[in-house]
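The complex appears here without one of its protein chains, the remainder shown in place.
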Amino acid sequence: MRLSPPPSLKLDRAALLQEVRERLSRRLPGGNVEPDPTDPGWLILEESAWIAETLSLRLDAWPFAALRQLLHLMGGQLRPAHPSLTVLVTQPGHSGTMTLPPDRPAPWRFFAGQTEVRDLVEFCPVEPSVSLRAAHIENLCLWKNGELWKLGGPTEEGIAALTASPSAPERAAVFDRERIEFTGVSTTPEDTFKRLEAAVKEIHARKVDWLHLEPERDENRIRLTAWIEPDQALRNAIPDGLTPGGDVEFEWAPVDESTWVPPVRVADRPDLPSEWRGQQPMAGRSEGTLRIPNLPAKLSIEGLLTRVAAPMPGHAAEAIWKTVAAIDGDLSRLSVRASRSVDVPDGEPSWPVAALRGGSWNTLVQRDRTTFVQVRLEDTGTGRLRVALVLPAMSKPPPVRAYAIDAAGVLLAAAQQVESAWSISLPDGATPPRLELIHALDVNVPPDARGVVLAIEGDIRGIWLNSFLVANAPVVTDGRSVAVRSSVPEPVSLLFQDLVSPEVVEQLSGQPLSPGVRQLLKRLPLAHFTLESTGERIKDYKGLAVDASLGELTLNAPDPSGELHNIQPGDSVTVHWYRRTQGVIADVESGAVAYVEHPPRVSPALVAVTNPVGAFYGQDRETEQQCMERLFTRGSAVPVLAADWEHAIRQHLGARAGGWVVRVWTHAERTLVPHALWPLPDADEDALELEAQLQTAGPDCILVALGPDQALLVEAELTWARHAISALVQQVRRRFPAIRDAIVTRFWPLTLRTDGTVEELLPCFDGHLLPGMAEDPQGREVQLPGALLLNAAVVQVLPKRRQLGAAV
Amino acid sequence: MRYSSSLSTALSRPLRRPATNEELVARVRLVLETPPGHMPWLPELGCALDRLAGEPMTEAAVERASELVTSAIGRWVPEVQVVRCDVRLRMDHVVPGGSRDQNLPIAEASLLPFSAQGTLDIELELRGPDGPLVLDLNLPT
Partner (left out) sequence: MRARTPTVEWRVAAARGDAGPHKLTWVDGNLDPEQRPYQLRGSIKKPTFRGGNWERLLPPPLVTEAQSAQQAGLPTLVEALHYLFAWSDWSVQSRASLWSAQGWDVGLLGTLADAYGIDKEVHQGDPERLARLVARLPAWFPQRGQLDRSLQLWSESTGEPLHARYESASTVGDRPEDPPLREEVFACRSASWWRQRQTETGTQLRITAGWLRFQPQEGQTFPLSPEDVLVSLEPSGSLDRPLLRLLSPGTCLRIVPLPAPESAS
């Protein structure tokens, strides 16, 4: 039975004034009194009537604090605002460790500037200690299928050199000038030199055309320099230097003591046929030859072949001298020292040479498909190097190995210790944004290292240096002293609403955050108060009640865990500082955080800062209406019906999903009723994937379609919702294992265009109840099918569009 | 003849006695010094001279001010007729203002606001039931 609402207590101003006029008319001689709006007496009477009306209106509207007590009985509490989180990259003036003092606000403050639509937003560091190095990224490379590719690197200096994303792979020319030298001392240098020349001729006669050998003599020192020169093989095959047209075949035999031949590719030249550019030549008709078929005539053979970017293997290099020694036995008695040198061309990475010098090349490239990042350290020090990998959302971070380059330019073979710091998913800078996983690592670096090479076993979307986690939880410095008068709970108004209390951190931890981030948030100091009598510190509201939304502290009242800090009457509490948040407005876009402030003597001094990803997880405090909706439509503790799941999901997603349509479909609804998936008539990639998932989803799997009712849900928020709902299902599953999984998809809000009247309740998922043309947010107009739409619904009805010039 | 204004209410005077010139002047002053919207129960009452704040005092603006005054008096104090209305803007001084909020980065706070103060001098020649009367008003802008 519905209870009729109580009558309104509101008084009516006009009625009150009418009564005044009547009374005055009766009292004043002469009859009716005419109200004069500019008469001061009437003005005051009118104001009195207005005040009475206003106060009576307020009587009808109970303040939410009173309602909150009632709501609390139903298990509800107004959810406070959550701080936004993001990752910053900073350029320090010199290396140092950014350490947060435990009982004072951090000296470093980071700001996103004020815009037309947003106030100044302040972020503060969350990690107790982060090592920042003066360093920059030099280059990125990819080792794939035994070949090194360049992936670009920062082209600007300053803070831009601290972030890098892989570009399209480009051939690395780092080994093009590799030389193998065999040096020995002979007692008969003339004779030895002649023998050497003869041996070289013999090797060339054996069709090892790719190998260039240059014997030299310097008094009694004999040297043989060898290098790979692909053009030499072509010159031998085509002496006039121009292709004759048709197949080109050339000698490519290994040296005697080896089976190795250098891999080559046809150069990426515009005059070459496109099907051959960058490809490896085919095997020739006879053994020890290569062939490039169907080349046009009159092409210059210079630079037709390029060497694959990989060093000559050690055994192949040794085989060269072995072959020489086998040809002339006297030469085998010469004691030679073999060495390798690489003259790195400009613009090529230098770390491969450092690895060759250190004998660690094979260790580095032990796994195929490894991304290498070379970092240059600008000063020496003992601090670790903080690195962040940018990966696709929900991906598993790849293993990372780190190697140091010492002052002599040698890459040390022993891998350095790499520790995971934290991971967090945040929206990138694309429009619309997608969520990316930021995975932070700390790399141990020897004190005298000049560089670091990271070997990442997989693909990355980007890499940043000096990244650290920040939150929109700036400190408010208060300093007031509150005298306690009695043991009865005493409220104190703080300077701001939307404080960051332990309850707020607890609720924020309910978001899909990694355990590392949750730990950091729990360790963040939130407030500092002291008792004047003893100097005892009250940390983080322990033993005090705080209403984070209202910004009200209550002394001598227990905290949510029931702990009470008893403050004796006569004592005073000094409110030193606490944190507040700005809610969802702090979910700024990437690149918005551009200012850093700190006192001049702080170390390390920071020169510049940026946020390569957007901020996320911020939420405004729940409004009264949202709290009412959440509580008065609250389902049972364990969701059983589909509607229960909708309520549970809505509660779990919180204020970010305020105003969203959330629809849960059971297995029976999906399988026993004809359904359709938007977009129609041609399904997009998402719809096809959804259909495939539904084919195999059983009764223990629910389908959830969600999104705003006026626009399409962006990718970043869909990914976030998937994470969150997956966590909810796992949580419920522990108590009620009937539902084990959820497929989460985007909801398409549709507008029905019709000139008729529609009596169905909206949103309506039933296509056959609403015949007409439906328009989606992307402007697609389709006739509604006579089936149940699982991921779309008509949310509004508008008249049909008129053609210009058409008669109405 | 010039009067100094003093407010009184019709509720305390004998009925059917018309307002004296002195009382009318007080009411005119009340209307001209009240911006519309000031009283939530009667937002129309007043004279919108505050809307001229920030505008350059051109001839058109002076004429506009004069019109506003005349129409406000005509609507709210109909017993009085406006014979002449002179409006002049007098500029006082320029005041540098603004201070740096400690929470504001230095770069942001480099934009210091400045304010200017002026006064609208209004000289009114009116005719009431008792005869002509003059009113001088100085309204800060």
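Lettered A and B in written order, each chain numbered from 1.
What we mean here is this: contacts are C-beta pairs under 8 Å (C-beta built on N, C-alpha and C of every residue); 3 or more make two chains touch, one makes a residue touch a chain.
Values in this document were obtained by computation on a predicted structure and should not be read as measured data.
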Visible chains that the absent chain touches, using the contact criterion stated earlier: A, B
Option touching the unshown chain, where A:120, A:160 or A:564 are the choices: A:564
Contact partner of the left-out chain, one of A:23, A:58 or A:523: A:58
Option from A:483, A:738 or A:798 whose C-beta touches the chain left out: A:483
Residue touching the undisplayed chain, where the options are A:399, A:491 or A:569: A:491
Footprint left on chain A by the chain that the document does not show: 40-41, 43-44, 47-48, 50-52, 55, 58-59, 62-66, 69-70, 72-73, 480-483, 486-489, 491-494, 545, 552, 554, 556-562, 564, 575
Chain B residues touching the omitted chain (full complex): 5-7, 26, 29-31, 33-34, 38-40, 45-46
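Criterion: only the chains that are shown with their structure count from here on.
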Contacting residues of chain B [partner chain A, same complex]: 7-12, 14-16, 27, 30-31, 39-42, 45, 76-77, 103-108
Chain B-facing residues of chain A, complex: 13, 24, 28-31, 33, 36-43, 46-47, 49-50, 111, 113-114, 120, 122, 474, 595, 597
